[in-house]
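Note that this complex is displayed minus one protein chain, with the remaining chains in position.
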Amino acid sequence: MEYSLAALAEVAGARLEGKPSLIIESVGTLADAHEGQIAFLSNPKYRSQLSDTRASAVILDEGSLSACPVAALVADNPYAAFARVTALFDMAETPEPGRHRTAQIHQTAEVHPSAAIGPNVVIGPRSRIGAGVVIGPGCFIDSDCVVGEETRMVANASIYYGCHIGRRGVIHAGAVIGSDGFGFANDAGRWLKVHQLGAVVIGNDVEVGANTTIDRGAVNDTVIEEGVKLDNLVQIAHNVRIGAHSAVAACVGIAGSAVIGKHCAIAGGVGILGHLEIADRVTITAMSLVTKSVKKPGMYSAGVPLETSERWQKNFVRFKQLDNMARRIRSLEKELEELKKG
Amino acid sequence: MEYSLAALAEVAGARLEGKPSLIIESVGTLADAHEGQIAFLSNPKYRSQLSDTRASAVILDEGSLSACPVAALVADNPYAAFARVTALFDMAETPEPGRHRTAQIHQTAEVHPSAAIGPNVVIGPRSRIGAGVVIGPGCFIDSDCVVGEETRMVANASIYYGCHIGRRGVIHAGAVIGSDGFGFANDAGRWLKVHQLGAVVIGNDVEVGANTTIDRGAVNDTVIEEGVKLDNLVQIAHNVRIGAHSAVAACVGIAGSAVIGKHCAIAGGVGILGHLEIADRVTITAMSLVTKSVKKPGMYSAGVPLETSERWQKNFVRFKQLDNMARRIRSLEKELEELKKG
Partner (left out) sequence: MEYSLAALAEVAGARLEGKPSLIIESVGTLADAHEGQIAFLSNPKYRSQLSDTRASAVILDEGSLSACPVAALVADNPYAAFARVTALFDMAETPEPGRHRTAQIHQTAEVHPSAAIGPNVVIGPRSRIGAGVVIGPGCFIDSDCVVGEETRMVANASIYYGCHIGRRGVIHAGAVIGSDGFGFANDAGRWLKVHQLGAVVIGNDVEVGANTTIDRGAVNDTVIEEGVKLDNLVQIAHNVRIGAHSAVAACVGIAGSAVIGKHCAIAGGVGILGHLEIADRVTITAMSLVTKSVKKPGMYSAGVPLETSERWQKNFVRFKQLDNMARRIRSLEKELEELKKG
């Protein structure tokens, strides 16, 4: 693949500083790029790498331009401009439209002729597969599902009956959508299954990471709104709602009926208890446990620092004494007060 | 699907208050139900929703009956009664018995004629599949396995050789049972594989969540007793034993040879170290790390509260000073005592 710098500038929506006919063959990092590559500078932390870069061109903002020793694409949001450029250099092949001869597609399913249905795919009764959809090897789509236009399911992913996936989505390998919510009624010590009668509804432009699981609703649906990005190994329980354009990093677990706002950023390993509400534009840092609703936008954290195990052992016992310590401080304050008085 | 309220009362084991011939078409929540739907009230927190419900009938307990504006099914345990009713409205289709022509079943495997073996299923030598079993698309069952009567494997799940699954179980999509335990001997800095010679034995009425993994034992077996419910993305290491009727929520990790009692409830994201014992009827709240055996029934917790990142930063540094703080309190107490003495 080869593009002129002028072509990249147009795709990136960036101003070109340099020779328009310069040929760019691939993408590199500022530190490692070589001739023929384009790099980007977004995080000011890496600005010192700019002067030594061997890239042929760099995507950057106005403020960094004067320090750039090579051609540049200047953008207000260099990372977004870079994102647009990466699309051109993506080597992933798009399969040809059509149905692989090993695909098992129920006669009542509707599959758009422009969709590409791969080997060993199984599609159940009455499911509808939109234009330009790609369903990779071993994917299972049960009955009464909808997969919207241009959505791609990579491989070995499973969608249970009655779930709706929007347009332009990506469902990575091994993801499971619509599995039963974890609902059981305790009946004299035994668990009775509460059959999960809702489904999963996923909006447009949603990405679901590898081996991520999204449970169907108990009575109503589990809802992932448009533009949400879920990383790998995320667990979304029944009746959760995730607001539009929120991003959820890997290994997050969100318990039943929690409602996450729009434009939230949930970092890796976070746990959110059930029936909570998280406001719009909330950021939660890694591995925090959220036990109460978060009502205001902002950044929230929990967790304790890493130490050598030896030092940590000493503090570990103190955690159990915290309430006791607080009471002793209070009592010291009182005694000192009395001593000073008299 | 339509049922008379009288029919539902019988299934639910509940007393009918209202018109027996009332037709119920589906299930709703107290807040969102409309005419023709049945809802339930189990958690007193939602009792205020009862007066405004538009459901045609509500499953509830005796204490809530007087406040119910519509027909009712009265039960001591309304949630269990509701669970029984949900089974009637479950729309999941049960596949026809028989072997899909693409299924690869070894000639020495025994598959009951009433079992339904789906597309692209692979069943290895000498495995035995019981009556009424449903094996969904892409599932792999290696050699010498047993899948008990009426168990359902949904899709793309894998069972390694020699594992036994009981009756009436559910194995959700992507679950892996019998993978190698994480056993390696360090030999001068390199890891030598300890071949995992045990298997996994799962009792009756066990549910295994989507993408959950259960490792085979190193020498003896990993054991999941009857009635256990495992949520999604749970990790059960080699030689763990989970006691009957315990429930394990999503994203829990249980390390090797830990023994969990009966009727335990392990909330999401909990970690349990290896070789520990958890007594019967222990509840552990979300994301707690269990580093010691728990010998008495009861509820246990760990973890620190979520705060704004700004406030949390301040406390974060203090965690490392805890032991120091405790010593300074002790020393203040001593000095004050001396000062008071004279």
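In order of appearance the chains are A and B, and numbering begins at 1 in each one.
Keep in mind that, in the parts below, contacts are C-beta pairs under 8 Å (C-beta built on N, C-alpha and C of every residue); 3 or more make two chains touch, one makes a residue touch a chain.
Here the structure is a predicted model, which means the values were calculated and not measured.
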item: Contact residue for the chain not shown (choose from A:Pro97, A:Pro125, A:Gly274 or A:Gly303); value: A:Gly303
item: Residue in contact with the excluded chain [from A:Ala80, A:Ala131, A:Leu276 or A:Met299]; value: A:Ala80
item: Positions on subunit B contacted by the hidden chain, ascending; value: 102, 104, 120, 122, 125, 138, 140, 142-143, 156-158, 160-162, 174, 176, 179-180, 182-187, 189-197, 211, 213, 215, 219-220, 233, 235, 237, 251, 253, 255, 271, 273, 283-285, 288-292, 294, 298-305, 307, 311, 314-315, 317-319, 321-322, 325, 328-329, 332, 335-336, 339
item: Contact footprint on subunit A, counting only the chain that is left out; value: 26-29, 32, 77, 79-80, 82-84, 86-87, 89-93, 100, 102, 118-120, 136-138, 154-156, 170, 172-174, 205, 207, 209-211, 227, 229, 231-233, 245, 247, 249-251, 263, 268-269, 286-287, 303-310, 312-313, 316-317, 319-320, 322-323, 325-326, 329, 332-333, 336, 339-340
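The rule we apply is simple: only the chains that are shown with their structure count from here on.
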item: Euclidean distance of C-alpha centroids - subunit A vs subunit B, Å; value: 25
